[in-house]
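A single protein chain has been omitted; all remaining protein chains appear in their positions.
So, chain A:
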């Protein structure tokens, strides 16, 4: 059920950001003149803290709209459901669909305060009308993709916050994957994890690139060189174009 792309030509552009400007409290915090996003590639966004990496990520699925003090200008074009979509022109009612298609995983794990199963099913049921077996199948596939299925399959009714940090983060990843995204935004997904967990998540990300286009934030040089197909540098709010590694 999970979306997959096969045998695409190399470096197909599926996203285009131009003249983007995001202001928080009327102060411009990020600017991006021109930037391309390539299909099924891992784009690693690097730069010092406070350089606007998370804000840029949130601009891509218009999550900045949820912050009352944020104003966004410029255009972002992403290919969603096979169609060029100007996401800056979407109506508020279209945003939930955008956010499912451009899924996001946050820096610190943010499971909903319910069971593991409900964490998977609540967003899924809000998004799609599915039968019980379909729900089960998607849940299982997503948890397998995130490498969590074998650890939780016998305790799906456990409260999600009882899992370890790394497991919670993979649950959040699985929850996002279950919504059938096309682009994944990962905001320092390994920031709060120990080295072993970090490696697991990195391997998962590498595998996911076969199916999804990924934009991830990373602080570590080692992680950047391990994951990146393209590097996007952020410095003092200036987001530069994607550079192939």
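Here is the rule we go by: a contact is a pair of C-beta atoms (placed from the backbone, for glycine too) under 8 Å apart; a residue touches a chain by one contact, two chains touch by 3 or more; residues count from 1.
Assume contacts and distances are computed from a predicted model.
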| item | value |
| --- | --- |
| Options "ABC transporter permease subunit", "AIM24 family protein", "Sulfide dehydrogenase (Flavocytochrome), flavoprotein subunit" or "Chemotaxis response regulator CheY": UniProt name of the undisplayed chain | "ABC transporter permease subunit" |
| Hidden partner chain, touching residue among A:61, A:167 or A:213 | A:61 |
| Candidate in contact with the missing chain, chosen from A:114, A:130, A:209 or A:238 | A:114 |
| Residue among A:24, A:90, A:122 or A:197 that touches the chain left out of view | A:122 |
| Contact residue for the chain not shown (choose from A:90, A:159, A:191 or A:209) | A:159 |
| Missing-chain contacts mapped onto chain A | 61, 63, 66, 93, 95-97, 99-100, 103-104, 106, 110, 112-114, 122-123, 125-127, 159, 175-176, 179 |
